[in-house]
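Just one protein chain is left out here, and the rest sit where they should.
Up next is chain A:
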Amino acid sequence: MNGILHRPVLRVTGLSKAFFGVPVLQEVGLELRAGEVHGLVGENGAGKSTLMKLLAGVYQRDAGTIEIDGEPVEFHHPTQAHLAGLSTVFQEFNLLPDRTVAENIYLGREPRRGLLVDTKAMNLRTSELLDQLGIGNIRPTAAVSSLSVAQQQIVEIAKAVSYDARIISMDEPTAALAGAEVELLYAIVRRLKERGTAILYVSHRLKEIFDLCDTITVLKDGRIVGTQPAAELNDAALVRMMVGRPISAYYPEEHPGTTVGRILLSIEGGGNHQLDAIDLDLRAGEIVGVAGLQGSGRTELVEAIFGAAPFTRGRVELDGQPFTATSPREAIRRRIALITEDRKAQGLSLNQSILNNALGVIRSVFPRRTPEARAATPGILSSLEVVARDLDQEVQYLSGGNQQKVVLAKWLAIDPLVVLLDEPTRGIDVGAKLAVYNLMRALAAEGRALLMVSSELPELLGMSSRIVVMRDGRIAGGLPAGASEEQVLQLATGARNETALP
């Protein structure tokens, strides 16, 4: 009835992968059966995406075996995986927006009559394919760019199915979808399951995992924590499996004498394309953490405050005065700083010197204060313990940690009132992390307000005086200092309470 056969179509054993000596996956084992939907969950950085890319042939494994139908396979290129019946729907779209649905699905293997592409046959096959998936509202001749994100996602899946895939792995297929669209995806997954396709389903949203999956595997820090039938788990138990680690003790204490003062930033009913009903107060001396899954609107929140993608609704007050930033320049003038998520693309001019980077903001927004800032720069950099040959060194030659310190120095130069930090410790070593944490504590003690977005829960819990959790562009809830990772994840994933379960 459930169509699950005894022999696994996909068997993975002892799979390991390291990048630059850092192990990302260790001894991972997994089995997938025909007609099974197998959920793969884990925190950010647990190794889920790496696992999928190994299966798809995008990365090469260091050790372990992958067997399809009992035959060991070795993929050096995604095409080989497709031919073996394993297709992957990646998180980022692999579609050409300016081409039609049919042209995208049959790209590189268009049906032909003689030398010419048989457009009619191609469109016909595409609509048959979409019919099989129960999709009636996508025309094969429509340009992909004219489709909604959900429809594009469906085209991706249709493309994967079109290779006669017996195994389809999907990396967060709902990440870009809104409520009703998710239902559509559910229907497709169930239909594929009925056809006997094995599905590896990666998602952050626990509800989906429980709605769709027969079996759940939890990955943590590159290792399998366990594989269990979904029926034997509930949200709380799953979250416990995902987290299950002590919070490291290296987060510095709040500086003595740090007092929470007046409200520096107040947002009431803020919203734009990506955000809605944002209510948030930020007080002097506070570090407020922003938690949430990828795509939940965390970055959009700080960008809205900073005026990069401004609020179009609601009311914002800065230090008691109404002020909605409509451009970063305006925000900077009012002493708001944003340490961006992507250091290399948005934070630094990589082939310019440390000094030029450190003076980047002050020069363009407060040119008259440049000489003063220039004199202060060496002091700021050394207080941040930047390790560099001299101020003229190009920042591209610095380590990630030192680069991040230069970014911080650049923003300290404007003497910010409100400091927005988006993933301030991403990709930097522990020592540099500690320096960032210490700096954050010092800034709070000076009476500035800090808002920190982070994917790393221990960091959020260790540094924040309270945490707001985002979900689908809204604030899902707030948590006081001392909240647990489970509580944060529950809000972020929209997990139901234990008591609500049967």
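Note that a residue touches a chain if its C-beta (ideal position, glycine included) is under 8 Å from a C-beta of that chain, and two chains touch if they have at least 3 such contacts; residues count from 1.
Assume contacts and distances are computed from a predicted model.
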The chain that is not shown, which UniProt protein name from "Oxidoreductase", "Autoinducer 2 import system permease protein LsrD", "Glutamyl-tRNA(Gln) amidotransferase subunit A" or "Peroxiredoxin family protein" does it carry? "Autoinducer 2 import system permease protein LsrD"
From the list A:13, A:132, A:274 or A:399, which touches the chain that is not on show? A:274
Of the candidates A:18, A:73 or A:117, the residue in contact with the absent chain is A:117
For the full complex, which residue in A:78, A:378 or A:400 touches the chain that was left out? A:78
Which candidate, A:318, A:468 or A:488, sits in contact with the chain we can't see? A:468
I need the residue numbers on chain A that touch the omitted chain, in ascending order. 77-79, 82, 94-99, 103, 107-110, 112, 115-117, 119, 139, 145, 148-149, 176, 178, 260, 268-269, 271-277, 279-281, 283, 286, 297, 312-314, 465-466, 468, 472-473, 475, 477-481
